[in-house]
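Got a structure for you, questions after.
Shown here: the complex without one of its protein chains, the others still in place.
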Amino acid sequence: MSPPRLLIANRGEIAVRIIRACRDLGISPVAVYSEADRGALHVRLSDYAVPIGPPPARESYLVADRILAAAKATGATLLHPGFGFLSENADFARRAIDAGLVWVGPAPASIAAMGSKTESRQRMIAAGVPVVPGMTTPAESAGEIAAFGRENGFPLLLKAAAGGGGKGMRVVRSEPEVPEAFERTRSEAKSYFADDRVYAELLVEGARHVEVQILGDATGRVLALGERECSLQRRHQKVLEECPSAAVSPDLRARMESVAVAAGKAVDYVSAGTVEFLLAKDGRFFFLEMNTRIQVEHPVTEMVYGVDLVVEMIRIAQGGEMSMKEKPAARGHAIQCRIYAEDPARGFAPSPGRIGRLRRPQGPGIRVDSGVEDGDVVPLDYDPMVAKFIVWGKDRDEAFRRMRRALSEARIEGIETSIPFFLSLLDDPDVVANRVSTQFLDDWTWEPHRPPDDVAAASVVAAALSAMEASRKRRKGTVPEAPAGGLSAWRNARGPFGVRE
Amino acid sequence: MSPPRLLIANRGEIAVRIIRACRDLGISPVAVYSEADRGALHVRLSDYAVPIGPPPARESYLVADRILAAAKATGATLLHPGFGFLSENADFARRAIDAGLVWVGPAPASIAAMGSKTESRQRMIAAGVPVVPGMTTPAESAGEIAAFGRENGFPLLLKAAAGGGGKGMRVVRSEPEVPEAFERTRSEAKSYFADDRVYAELLVEGARHVEVQILGDATGRVLALGERECSLQRRHQKVLEECPSAAVSPDLRARMESVAVAAGKAVDYVSAGTVEFLLAKDGRFFFLEMNTRIQVEHPVTEMVYGVDLVVEMIRIAQGGEMSMKEKPAARGHAIQCRIYAEDPARGFAPSPGRIGRLRRPQGPGIRVDSGVEDGDVVPLDYDPMVAKFIVWGKDRDEAFRRMRRALSEARIEGIETSIPFFLSLLDDPDVVANRVSTQFLDDWTWEPHRPPDDVAAASVVAAALSAMEASRKRRKGTVPEAPAGGLSAWRNARGPFGVRE
Amino acid sequence: MKFQVRVPGESAGREVVVTAGPAFEATLDGAVLSGDALEVRPGIWSLVTVGGRQIEVSVDVGKDGAVRAAAAGTLFGFELLDALTARALLATGGRTARKARHVVAAMPGRVLRVLASPGDRVAQGQPVLVLEAMKMENEVKAPRDGVVASVEVAAGQAVSAGDVLLRFEAGGE
Partner (left out) sequence: MKFQVRVPGESAGREVVVTAGPAFEATLDGAVLSGDALEVRPGIWSLVTVGGRQIEVSVDVGKDGAVRAAAAGTLFGFELLDALTARALLATGGRTARKARHVVAAMPGRVLRVLASPGDRVAQGQPVLVLEAMKMENEVKAPRDGVVASVEVAAGQAVSAGDVLLRFEAGGE
């Protein structure tokens, strides 16, 4: 009997993550790929692969018809949507189920209930879950948003109704900013979620983003597996996540977990999901939204609780019970850094391109989830996340030290990455002491990590030795003019000597 | 204040492992290297590095004077010996301490007590620890061994008195084999341990090798951190280790741990150490030997107990207490496969050389400890271990599946490795059911894993496409005759089609 | 061999002189650094100084002498010029003195909106275009005050890094 096949309607790091869960379950993974991803790692690690269109997501990874046709063509019987793309599209889930596929995620009705931020707010208010003041229906016009702001005060947060994962969000500090912000948010919402509805809510300043992982199965069991601290965000995109949150006491944890379980039960939640809260300075917390899918930062929970969330999702989808009867014991502390292809020295501008040398960190307490290898191309068309470095330590201090070790050990050449950003961030006294909020990074300026003087000198000497070697070889005629090696994709140096900044 | 410096009197994977522990503690690592290791990873990851002589270990890594001089020259104040080489040399430990260094290991007297197999047996007998019948003093001649065999019966196991780690051991099944085996074991003992003393003991056939990890500190606390199953051995060298052992009940574990703690306390043990037992089919267990150093297989214990043993060793050596007051709770199951540079298709002949492409397994539950990167050379002069794949799963079954995933995902090109051996071994029903003994692999013949037919066909097609591409480029004159790429170090193909065997 | 080291943002040049066997000796800003250098593989160097300090450096020297180096978790950027190139640059007044004549795309992407038209007077830092790349909108700002001579791209168009997006009128500051 050949093993069942699971189609992964995604790409990059999360597709590779799901492939690994398939391998751990003896399931055969099926990849889909756009033209930009023909040679991508998620294709090469799969047993089956089907092309689904040109590079832009709206012509490939967002085209439900092509994905369902790929499942049919390869005999896949399960479908995992990953995160982003169609993962929170209730209509797609319904179509997949109608086509006879096992949908690895919650029921379409649960997705729909939580998928519209406005509807989910209404459901949560009805269930007694505290929410932040906000619009109960999407804004028809910039004027509606301005009116909401006049009534509740600024700043506001504009959000895509169909959004999630920090995409399609924008702060509006005063009324004159409303029209441009409304247009931009609508445009991003449309291009990313194919849905341009936008709404506004009050921005609770100085608050933390703390979220609770839940897991439900068909027996009606819903467990909460602790919280994650996700306050460190840039452009409303989480960049570093921790489990547990150093700001959450055992008592607060129990209360947040109980509210999260209530929120899940209110929508008959089955599968892995995340209930996001805003944790105010005074200890009150408000429901923000629920993500009805696996989350980018799920590995920190996995490391602390010893659970494979993606494996549990697949088991539950196959009709099985989750593998635990109660919340497992927590152990130690985990941190994740999202490594993006972006240039901290140029305002975090995207840095797509071909990766040259790649040294991944290794050893005790280190996990790397990545969608690329050395020689792979990071395409322009998608999210710039190239890897997640996840570390575990017996306490937060050990986890921080190990993350510094991981970041220092890593080399990713050919493209720029956010590694230098994280090396500095992890040395910031406020970050070390966990004195952060979701606004923390708005006011934070990246200063490159300063190495010892002899390291700077060594870099000049090595460059001079390289140049001398190249010049010697050129004279001998043994090599062409351009230097050999995989590093030539690096752009010209900028920024002052010593360190790039 | 500059950080303290720790000299690592070792090379390869364990040197890199210790470097990572240093980084986690904010300690600056100092490497030593032979001429064969100038470009090795353990050198490149260190802050200081000192050459200590030509490639043969006896002219470099075994030369105490050079290592102590290197510590002095770099201002190192701590010394970690790793395993093998001088790690269980009490005289070296004493000299390091006399030179003012902090020795990261047990006291020289503890090493000496346990370092001689014959002396340690006497001490254990005195402490009431059960031991296997064996000679109480080293054999002066082959004749003495023959006499012991006539008295206690064959088969015997010949062992280097100063040995450990499976080196310098040999089975003797009958009296005529004694003279040659005595000479060979002496010769290996001398070349590896610079000590040619050899003794014999009765071989308890069908037994398992199960060992207990202990940790002691200067407060007199000695904890046992569970056991490891290490029965799968080839040429008396462990190849696969598990924690816990599926053959050990909670009651047996408690008894073995209590004996191991008694053994440690009998020699005032401080630091990490391992008490090895032979576990007979009837459930009795015998003290084999104690390794007074970190063990190759320590990571499986680390993953199950959430402890960093190397970090604990360094803390304890610095005069601190260990970080736990009692044995931590165990969680899940861990397995380690030792990946050797050897060719399963040719009787596991050594396969040194330059590594081409290297894909390390990644993702949930996987840890890789390795001393090499792509492009690195595996020298002829040392142990052939190039990496350790360590996986954790919530139970033994998940750990096995993840190890299969890790082995399948990995690519190590340019040299042969034991990966194909492990892929077959992990599918063996007796291994899966843990019906093994230390003799298991003596009677086990490697058969390569059979892939689906289309995989074999694809390999031929890809080769033909490569050859066509090369021929096309040659005609165009764009490349020289030899194929490009890093794989050309691979030797010619042998063994039948389809699979190499 | 002698090289000029030019660091962006520093006016004074530095000089590095290297000799190499496998043993190297380098003089940088008058200080001498010597030891043993091994190119482990192309572009990856391990330096062990006489004092025992080990530093691994990944280095990429471009054809124009632009250097990218990474060591101990830090990235470095500078220019390395040999005597010949340095003299040639001196004669033309160097590279950094020129005033920006146009706005180029710093990254590949797609033009979402054009915010300036020919004839517009723009101030330094004013957004002139919005580029979309990797699902983010990125404002492209005017590098200086000036008058727009032409806009070379239209909304919806894909651009590569280095493509000219917009030109300034000569001297229109």
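Per-chain numbering from 1; labels A, B and C assigned in written order.
Heads up, the rule we're going with is that a contact is a pair of C-beta atoms (placed from the backbone, for glycine too) under 8 Å apart; a residue touches a chain by one contact, two chains touch by 3 or more.
Model, not experiment: these values are computed from the prediction.
Taking every chain of the complex into account, the omitted one touches A, B. Residue-wise, the contact with the chain that is not shown comes from B:Asp383, picked out of B:Asp24, B:Glu257, B:Asp383 or B:Glu398.
When the full complex is taken into account, the listed residue touching the unshown chain is B:Pro350, out of B:Pro4, B:Pro155, B:Pro179 or B:Pro350. Screening A:Ala73, A:Ile125, A:Ala194 or A:Ala254 against the full complex identifies A:Ala73 as the residue touching the chain left out. Even with one chain removed from view, chain B keeps its contact list with that chain: residues 167, 184, 187-188, 191-192, 235, 341-342, 345-346, 349-352, 357, 380-384, 407-408, 411, 413, 419-420, 423, 448-452, 454-471, 481-488, 490-500. Contact residues of chain A toward the unshown chain are 30-31, 38-39, 43-51, 70, 73-74, 375-376.
Operating definition for what follows: only the chains that are shown with their structure count from here on.
Note: centroid distance chain B to chain C, computed from Cα atoms, is 48 Å.
The geometric centre of chain A is 38 Å away from that of chain B, both derived from CA atoms.
The centroid of the Cα atoms in chain A and the matching centroid in chain C are 31 Å apart. Listed for chain C are residues 41, 53, each touching two or more other chains. In chain B, the residues that reach two or more other chains under the touch definition are 45.
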